[in-house]
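Working notes, beginning with the structure itself.
Only one protein chain is missing; all other protein chains are in place.
So, chain A:
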Amino acid sequence: MPSDEERGAAPAREAKTPPQNEASTREGNTAMEQSRELTPPPLPPRPLHNLMNDPSASPASLRLSTRSSRPRLLSQATTALSLADAHPPSRSESIGASDTPSSRPVSRKQSPSRTVGSNDPGDQDDSASLKSYAPTRDPRFDGESIIGDISKYVPSPAWKALSSQVERDDPLEQLDPKTDYYSLQIEHEFDEIPPIDADGSNEEALLELWKTKLKHFFILSASGKPIYSRHGDDQLISNYIGIAQTLISFYQGAGDQLKGFTAGDTRFVMLSKGPLNLVAVSRLGESDVQLRTQLESLYMQILSTLTLPSMEKMFSNRPSTDLRRPLAGTDVLLDGLADGFTRGSPSTLLSALECLRLRKTHRQAINDTLLKVRLPGLLYGLIVAAGRLVSVVRPKKHSLHPGDLHLIFNMLFEAGSVKAGGGENWIPLCLPGFNNTGYLYMYVSFFSTLENSVPGSERPSSSGKDDELAIVLISANREGFFELQKMRNDLVAQLEKNGSMAVIKAAIRKGHASCSDIVPNTALRHFLYKSRGNVQFTMPSFEPYYHGLVARRRLMTLYATLHDSIHSRTAHLKVQHCVAHDAVALAWETPLFELYCVAGPQASREALTEGANRVVRWIRREEERVFIIGGAVF
């Protein structure tokens, strides 16, 4: 771990910020050496992003800039860093279409007009796509007209015939062992591979077991040293690491980076990051962009442990450095991320965070409390409940990067050690989205909300143990533990006193509302709604339709396909309607939001569209409950 001095003087720095920012960062670090006890350490300035400069967002940004209630949406957003985050970086590539048996879109090349219900099937291209630009809260586009008027849509005979063939009511629950091999295999995906016997007699069998895994992640150094593998120990996988290294270096030698290839039904995606090569191997039908996002996240985790300059220093001093040693003990964090990707995480898919739904006045009370008890050493403060954000307190100039928050949530809720300790924790970590050159210090304290928990209430994350509340306070002062501990004690006392603690606990116990609670009598079974400006998403409970790992993974595969279909470079769709044998689904993108909804196989297009419109209206009504808009800013 580099000292502050090293951090200030670190010459190598990823050129993410413009030069003038870089200079000021360095100045700031020097200033810190002199007076770190008087002033909070300098924060690297954020690159400025102008909504208006992003061509893809023009219709929305025009409206946004005229809205008085949220005039500078991005600067107020809780987790938005930049427009680059608001728009997942996925328009760049579309290799490796992710069609799976469960969720094949009808046709990727279908024109937008045909995917939208319309009263005039012959001539509505323009109107449909125009209407789909309507932002959520523009009153002019109220009601059913948001997607298009589908009330006069008459199903074609072929549609009826197809629909009637689909008899299974819960197809995601009932699996055909032939076509759903992968879905079933996922039950064993997370089983440990035992070590090789001393005499090597079980190596063959273990390799077979290893090959049944649907998804692998490898990280190796540029010189080919293994750093991380999700499955199998070094001995077992060394040959495969060698092959990966050979392939990667062959193309690197030719000055032509290998980005990905397909072998049978398996997609391989490579990502080179300075001295590291990361490889994802997936049979789950994710797109290259999605896999690359996952690799980026693993890379961020490594930076979070080491910081970029210190990792680069290790490799420049000794290119054959074995990074396993400095990373020792962080396998659980990488495994947590990797398994989250394998199970399918809406948060990663959408590059957004989920918040705990609270009344606006309740959230305001919590924000006010946070501001009231804030001490000068605090950089960021978070209250996190069951993997969902309750509230955040942050400096005006610095929002939190969703990728950084994901790393923190992963550490708190997927890796067990912080929670299991039962004490308070003081964790040095680098938040690479914030500043990949130095460490921050994170105070974490968990509370159990179990005392009155309702049996059978849903636990949103897969780990099943996270009905807990965490207070996370981040400082740049490595000696700040007792200051933040005091702040935490004050915060808890105040929250108890003003009743907010009870409100939070009640909201946690309530879990996610079911889809039918949100939009009664709907055909919809599940949806994901991402608010792009807030970089947050909301969703209903997976129950009762998507119970268990398999059903959930299939739902996420469907979402991944929908996501890819509207984000791939060749797709200029705003609305995508998919029909598969087990579900019908809709993806709908506007500059303000992305909405993905899924209904049962027999649901009509009208019902789906109506459901989507009602979800959008519900969000409009509930926006300040389901999203944190701004947060507590100081």
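Basically, a residue touches a chain if its C-beta (ideal position, glycine included) is under 8 Å from a C-beta of that chain, and two chains touch if they have at least 3 such contacts; residues count from 1.
Note that contacts and distances are computed from a predicted model.
Visitor: Out of "Cation efflux protein transmembrane domain-containing protein", "Gamma-secretase subunit PEN-2", "RBR-type E3 ubiquitin transferase" or "GTP-binding protein ypt5", which one is the UniProt protein name for the chain not included here?
Guide: "GTP-binding protein ypt5"
Visitor: Using the touch definition from the top, which of A:Glu203, A:Glu296, A:Glu424 or A:Glu623 touches the missing chain?
Guide: A:Glu424
Visitor: Which of these, A:Ala222, A:Met300 or A:Ala415, touches the one chain of the complex that we don't see?
Guide: Residue touching the absent chain, from the options given: A:Ala415.
Visitor: Hey, which chain A residues sit against the chain that's not shown?
Guide: 1, 3, 35-38, 305-306, 325-326, 328-330, 332-333, 411, 415-418, 420-429, 442, 477-479, 481-483, 485-486, 489
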